[in-house]
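A protein chain is absent from this complex, but the other protein chains hold their places.
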Amino acid sequence: MTSEDRRLLWHHMRLPTISFAALLGLLAINVTLGATTPFRWAWMIEAGVTLCMVLVVLLVSMEVWRDTPLIRVFSMLGFFWVLIMFSMTLTDYLGR
Amino acid sequence: MSPSDAVMRDPGTPRPTLDRPADYLHEEHTLRSWFFSTDHKRIGLLYLASITAFFVLGAIAAGLVRLALIVPNGQIFTSDTYNRLFTMHGVIMVWFFLIPSIPSTFGNFLLPLMIGAKDVAFPRLNLLSWYIFMTGALFTMITLVIGGVDTGWTFYAPFSTTFSNSYVIPALIGVIVVGFSSILTGLNFVVTVHKMRCPGMTWFRMPIFVWTLYATSLIFLLATPVITIALILLVMERAFGIGIFDPRLGGDPVLFEHLFWFYSHPAVYIMVLPGMGVITELVAAFSAKKVFGYRFVAYASIALASVTFLVWGHHMFVNGQSQLASTVFSLLSFAVAVPSAVKVYNWTATIHKGSIRLDTPMLYAMGYIGLFVLGGLTGLFLATLAIDAHLHDTYFVVAHFHYIMVGGTMLAFLGGLHYWWPKFTGRMYPESWGRVGAALIFIGFNVTFFPQFILGYLGMPRRYHVYPPEFQLLNIMSSAGATILAVGYFFPMTYLIWSLWYGRKAPANPWNAKGLEWTTTSPPPAHNFTITPIVDFEPYDYPNQAPEIV
Amino acid sequence: MTPDDAGGHPLALWPAAASLNAHEVDHLILGFTVVTLLLTVPIFVGITYFALRYRVGRAADRRHGEGRDVRIELLWMLIPFALTLGFFLWGAMIFNTEVNPPADAMQIEAIGRQWMWKFEHPGGQAEINDLHVPARQDIKINMISQDVIHSLYVPALRVQMETLPDRYTQLWFKADRPGVYRLYCSEYCGTDHSKMDGELTVMSPADFAKWLVQAGSTQSLAAVGARLYVAYGCGGCHDAKSGIAPSLAGLYGSAVRLAGGSTVVADDTWLRGKILNPDSDPVAGYRQVMPSFHGVLKEDDLTHIVAYIRSLQEPTQ
Partner (left out) sequence: MSDAVPVGIERLEHFESADQQREASALGMWAWLLTELLLFAGLFLIALILRILHPAAVTLAATHLKFWIGAANTAILICSSFTMSGAIELSRLGWQRGMVRCMLATAALGTLFLVLKGYEYYCDVVEHMVPFLDQPYALAADPATRLFVDVYFVTTGLHAMHLFTGVSILLVLTRMASRPGFLARHQNRIEIYGLYWHFIDVIWIIVFPVLYVLNR
């Protein structure tokens, strides 16, 4: 691998490496919070961290932010429908 | 001379019958060419044949149910047989006829033709969808043969998981598998509409039928997986004891109902939306007039596909759901009626000042508009909280959804079948027999299902094998109507098959209709168009002011 | 006053209405039908008239506008929506009274079981499939299912409510016209789903009092519950002086603090759940030693014990 190849490879692998590190960091937060359960409402932070991890993988690894608007819509559509299903079902269970 | 005529062939020239150009039907006749064809037109016909067979099966089950209900004391069948009959009628009609009827047959055949493409985006996946559909059907037929399932098409827990002693698991597997056929068809159509349109075919130059197919495909993608996981969990609970909804463990059967209806109400719109698209095509073609408010009708289709996901709770007003949820679902169910109203009013406005030809497809379309409106507004009755407290799970509900399914989707399917029959087979159906069949079906349908509205309001519960004697008169009327309806169905089934050999040869555009599918020969060549069309004209560009009749 | 037989006349096209609520629902659906006809008859008449008047070959003025008109579209979107919305409100208000029983209603316990109903009056009189109630008095039916989901449905009162296997649900009415009306199970529940019906007999208060005596019963529900309370030795821990377990006096309907820190209202469902599975949601301040009565107590016994706990409003023991 010549140094020129290595530079070209790093140029391409810069974003995946950063996102890889970010994901491991976020995972570490979730694991420590999960292991120590510091306070009762820690689940809110854990849920937020999970959302960040999902967004990192979606936007960076699956290159959604560099994709056509159509692909962006289709990548977010599923999560929006999950939101509909959850919120409407909760109106039943939380309203009882 | 409207711009689209430039693209049209001259419909008048008699085509030499001997050296007929190789069209998709007469290209090859081997079994391999049919069962391994990736041509969207042949796959469409494969679906047409299989869903007709399943329709006959479901109709027989319906006939036996109506036969059983002639007497109030249920002497003709045992209660168990009756329960299995109405369950089989439900499962077969919903998943093996209504859901695939328009999207998989007309959709497969006409979508590429209408947007000027050579084929759907993933032809091999399209063939795989049909095989998955037949595998699901195989499981359901096995269930039928070995003894049937008696849980109703809704498979409510805990009856389906612990208390029913019928063959629930094969039926569940059949429905799970056929769900993947819907998903893959939806996936194929979404990608085809987005990516395979011919040059010039912008979104607002597509026919409304393509808009409704696109909306239906979105519902396929967004709703079907939820019923798949719900039924997988039923199989897990019944077969392996992995209790999820089991009340003895503290599970909540109402949770299964949430997952089930999250799919099943959008599934109702899967069955209705393509019918609306077909009716828009028929009304425009037989009024020789532009669709009134094209954009509103197009947006209404997409609006239906999204709002339909917010209303499933109106099936559960009296199932122990919280009053807050019931009120929210009831309000949203009133909102979902608005797009349907837009479509109906726009059809009426399209017929206004057109030059109407009352051929068979138009008769079906007029019947559709009448019955669909009645069905839709009785739906609004059921969406009203206090009325549903009285009418939930009574024959009023049965009448409501049959007005939408048979009065609506079935008439649209038959209307579309007659309208595009020349394009499918290159033959014309006999017009006079067509009208007789349409009239019989319309009369038979109303005699069958209007008495059920009254039975429902009188309080006769649904799925009742033995009923109080005072309801017998209306039940006999309904069963009598069912025989007229059966005779009515017999007509199109026979003369359409008859027309395959003895029907008049059909020109490329027998109805002088607008649309890319009429610009190619009947039946079309293997790759639809000899040259890929360029579209620079509005959809339905019928001349604005028809020449004054002297 | 001879109550007409349960069934209506074969040609009767409208069900009997035996309560104020029934009349209100009738007015609601008749009103809605009128508005629906208002919205739909123009369509039926319209398409038929247009189809004939503008038929191919008939001379007619076919000049028409652009084929799109935002104003008309908005009109026939908003007017039907506004008109029908009124009925949503009216329906929601009637439903609001239907699902919130008055506090002082006479409570009848009901158990839905595969293919029969069992009703128990507060005085202990039990009935199978049939139910006798006094007229002009609020009646609340507190019901549960012992196996699958059933649904108690009385068309003459225009009300129904499903019985769930793990939760008590309520249905209340005030029948004002004496007579014999049909009651059904309206949620499909298996082989004899259609044989799970019976008769609701609405009687004048005097007749009802006579019937209660004639129906005869040794003890009230609460009394039967007390007998079970003693028989199963619940007093050993739950008597006020023992201190091992919380006292049951005044427990019904109160807010109970759980070990997890949250609080829950001790309603019928929670009490029944605790008796069957004491380990779930342990109560704060007490060590959980209570044995599970799952499989030991039948559904009827559970109803009686909960009725007994309900009767312990003021601390008796």
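Lettered A, B and C in written order, each chain numbered from 1.
Throughout what follows, a residue touches a chain if its C-beta (ideal position, glycine included) is under 8 Å from a C-beta of that chain, and two chains touch if they have at least 3 such contacts.
These numbers come from a predicted model, not from an experiment.
**Student:** For the chain that's been dropped from view, list the shown partners it touches.
**Tutor:** Contacts of the unshown chain, counting the full complex: A, B, C.
**Student:** Identify the residue among B:157, B:172 or B:190 that touches the chain left out of the display.
**Tutor:** B:190
**Student:** Considering the entire assembly, which residues of chain A contact the chain that has been omitted?
**Tutor:** 1-2, 4-5, 8-9, 12-13, 16-17, 19-20, 23-24, 27, 30-31, 33-35, 37, 43, 46-47, 49-50, 53-54, 57-58, 61-62, 67-68, 70-71, 74-75, 77-79, 81-82, 85-86, 89-90, 93-94
**Student:** Since one chain isn't shown, list which residues of chain B touch it in the complete complex.
**Tutor:** 117-119, 121-123, 125, 183, 186-188, 190-191, 194-196, 221-222, 224-226, 228-230, 232-233, 236, 240-244, 246, 248-252, 255, 258-259, 527, 532
**Student:** List the residues of chain C that touch the chain left out of this view.
**Tutor:** 258-260, 262, 277, 279-282, 292, 294
The rule is simple: only the chains that are shown with their structure count from here on.
**Student:** Using C-alpha centroids, which chain lies at the maximum separation from chain C?
**Tutor:** Here the answer is chain A, farthest from chain C.
**Student:** Looking at every pair of chains, which has the largest contact count?
**Tutor:** Top-ranked chain pair by contact count is B-C.
**Student:** Averaging over Cα atoms per chain, report the distance between chain A and chain C in Å.
**Tutor:** 45
**Student:** Would you mind pulling out the distance in Å between where the CA atoms of chain B average out and where those of chain C do?
**Tutor:** 36
**Student:** In their shared complex, at which residues does chain B touch chain A?
**Tutor:** On the chain B side, the touching residues are 194, 222, 226, 254, 258, 262, 309-310, 312-313, 316, 321-325, 328-329.
**Student:** What part of chain C is in contact with chain B in the complex they form?
**Tutor:** Chain C reaches chain B through residues 6-15, 24-25, 28-29, 32, 36, 39-40, 42-44, 46-48, 50-52, 54-64, 67-69, 72-73, 76-77, 80-81, 84-85, 87-88, 90-92, 94-96, 98-100, 114, 147-149, 151, 153, 155-156, 158-162, 164-167, 169, 182, 184-195, 197, 273, 277, 280.
**Student:** Residues of chain A touching chain B in their complex?
**Tutor:** 70, 77-78, 81, 84-85, 88-89, 91-96
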